[in-house]
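A protein chain is absent from this complex, but the other protein chains hold their places.
And then subunit A:
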């Protein structure tokens, strides 16, 4: 499959400041890939270079092996949403899309079809100026789908959306990937990514920090195992023989580090020690992400807690992080 995004040593400098620093990665089809980093990490600049809106200082950004501005009718190959407000407020949704479609030889029937696909058919002839943020985000996605492209790029698609809007975008992206398309979306919210994407690319200060799957990331940062047993002293001795470091919590549970849950269960069974609870605990992805990017965050408030998501995206963070970390944080109180 040649449908993919490819960055080769992509670099963008603005005077002395380096926004994107020798960034290389690939995005493959059939999955939703998250492009994650704190504000100012260089996500939007990278997206804009991919789409030919910014000129790289050096390196290459290719889609299907070509620079975007070399594609003759790009809407048939790539759909992108960079900015939900990027439509003339005086035009109707239909006319806005028709203008874009016309430049790529796409007819008005297709414009009606994508408006229906995103649920805007009843507002098709209303002026964009009167649209809510959610409607404008839908309009942007309708524009991206005009040419039925194999590659879809979205810059911060859930910013400022309400819960229903976020859920809609999430399911739309998942179904686009399920159809075999290459989907890349950027976000500064790990919690959003955890439930939407299959792979994550994490960048900080313009550099690639991590290129991994969400599951792998979860496993890698699995920290310890919480064990409850009526015979803690005996189990501590058994676990110590396995090479684990064992501590206790205030309510009498044990915390084993350096040994996995299966090994603990087997050893306890062999020794005839009953186990009442056995929970592998991982850091939430949010924790991992914040830890990973903390040294690269450009602007930070003094208090560590305020390094969390900014207020404008708080609804997004709240609604999704609850479900994202529910399983991991069951015993994590």
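What we mean here is this: a contact is a pair of C-beta atoms (placed from the backbone, for glycine too) under 8 Å apart; a residue touches a chain by one contact, two chains touch by 3 or more; residues count from 1.
Operating definition for what follows: contacts and distances are computed from a predicted model.
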> Name the absent chain by its UniProt protein name; which of "ABC-2 family transporter protein", "Acetyltransferase", "Thioesterase" or "histidine kinase" is it?
Replying inline: "ABC-2 family transporter protein"
>> Tell me which of A:86, A:178 or A:277 is the one touching the absent chain.
In response: A:86
> Which listed residue (A:36, A:61, A:98 or A:246) would be found touching the missing chain in the intact complex?
Replying inline: A:98
> For subunit A, which residues reach the chain that was dropped from this view?
Replying inline: 48, 51-55, 68-69, 71-75, 78, 80, 82-83, 85-91, 95-96, 98-105, 143
